[in-house]
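Sending over a structure as structure tokens; questions will come in a sec.
With one protein chain held back, the other chains of the complex are shown just where they sit.
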Amino acid sequence: MSAPIEPAVRIQREDFDLAHESAALCAGRTDIGALVTFTGLCRDEAGTLAALELEHYPGMADAEIRRIARQAVERWPLSGLRVIHRYGKVRPGDNIVAVLAASRHRQAAFDAAAFMMDFLKTRAPFWKKEHRSDGSEGGWVEARDIDDEATQRWREPSAADR
Amino acid sequence: MSAPIEPAVRIQREDFDLAHESAALCAGRTDIGALVTFTGLCRDEAGTLAALELEHYPGMADAEIRRIARQAVERWPLSGLRVIHRYGKVRPGDNIVAVLAASRHRQAAFDAAAFMMDFLKTRAPFWKKEHRSDGSEGGWVEARDIDDEATQRWREPSAADR
Amino acid sequence: MKLVYFAWVRERIGHAEEEVDLPDDVVTVAGLLSWLAGRGEEYETALKHASAIRVAINQEHVAHDARIEGAREIALFPPMTGG
Partner (left out) sequence: MKLVYFAWVRERIGHAEEEVDLPDDVVTVAGLLSWLAGRGEEYETALKHASAIRVAINQEHVAHDARIEGAREIALFPPMTGG
């Protein structure tokens, strides 16, 4: 196994373009057999949400996601890993977060992307506040226990997940 | 849980554009919180491959992938599922297959995409033949036992995977 | 009955499809494979590791003990390597 690659992490207000990010990750390479992308979007099933305000801890958001990403590239043989997380106001249907993981084979790419999202959800310093369509404040989104539980499955050595 | 959605399946010689497929899957929707895409690409780490020839069983390729996709939409609460598999000649770095799975939450999207790929690898009637850069025939790619084993993990009720 | 072949099964047999009239005593996939293997050297070579051959009847995977009555199209091919 070759040395872990350097993950790319960006924290930004602007939207991102998954196609552009995928192309940048794979450009000119013939050692990538599998690319898994995860995109997290702003949902509004009830039709009552005007926007989500994403607050973050500047500096730590980037540092913490890099710490998680470094664990991922040490654990799986990745050819590329890229994470983008937005802050500021997003509207229903808008992108919030993207993880792209590339590898020779699919299982490493799937596992690394899922691992990144599980830890990003519970450790990256971002908080969502709802703004309702009727002008009222919807309050802060509450953390879900299921997200903490999801991180537990990565405690085993990675060979046991295969 | 609402009725399973209708998966979109395409078997085609032409390349596909992941960004276009993602946009089509998510257009005008605010009930999608997670989109997972898998792209399988033609690899050539040794630098000896000129192309892969993808042979397929017309009719059955489409029917079999639809059968797998119907299992996925019955098993997970998906908002969208799209599968594209190419046939004909592909070169190193080219796309071969894409799976896009959208859901409210990430675990269903990750699981459905991984499930599709595991069964597609072992059940969809496609075969790869190598053409070498030196003009010689590289022979038929052999099936990997690890791909058969990967399908076994889906035998348990899906709740046990979470 | 129509038989179709793919990948190295097709290459070794030397053609992609054919119509055959099966004897009455060929009633399962396994029976079909051994009957075919007796039709000549190219069939024998293609089918010599019979357990490695995958079979579809009317475009659906079947096991080697499946009955073939009612089949319109039977396909023989190696383990799949798509994706």
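Letters are used for the chains, namely A, B and C, taken in the order the chains are written, and counting of residues starts over at 1 for each.
The rule is short, and it goes like this: a contact is a pair of C-beta atoms (placed from the backbone, for glycine too) under 8 Å apart; a residue touches a chain by one contact, two chains touch by 3 or more.
This structure is a prediction, so every number in the text was calculated from the model and none was measured.
A.B. asks: For the chain that's been dropped from view, list the shown partners it touches.
C.D. replies: Counting the whole assembly, the omitted chain is in touch with A.
A.B. asks: Pick out which of A:21, A:64 or A:111 touches the chain that's been left out of the picture.
C.D. replies: For the chain that is not drawn, the touching residue is A:64.
A.B. asks: Need a quick check: the contact residues on chain A for the chain that isn't drawn.
C.D. replies: 40, 54-57, 59-61, 63-64, 85, 96-97, 117, 120-129, 140-143
Simple rule for what comes next: only the chains that are shown with their structure count from here on.
A.B. asks: Quick one: chain A and chain B, Cα centre-to-centre, how many Å?
C.D. replies: 22
A.B. asks: Just how far, in Å, is the C-alpha centre of chain C from the one of chain A?
C.D. replies: Roughly 47 Å, centre to centre.
A.B. asks: Measure off the straight-line distance from the CA centroid of chain B to the CA centroid of chain C, and report it in whole Å.
C.D. replies: That gives a centre separation of 26 Å.
A.B. asks: So which bits of chain B are touching at least two other chains?
C.D. replies: 40, 117
A.B. asks: Where in chain C do residues touch at least two different other chains?
C.D. replies: Not one residue of chain C touches more than one other chain, so the list is empty.
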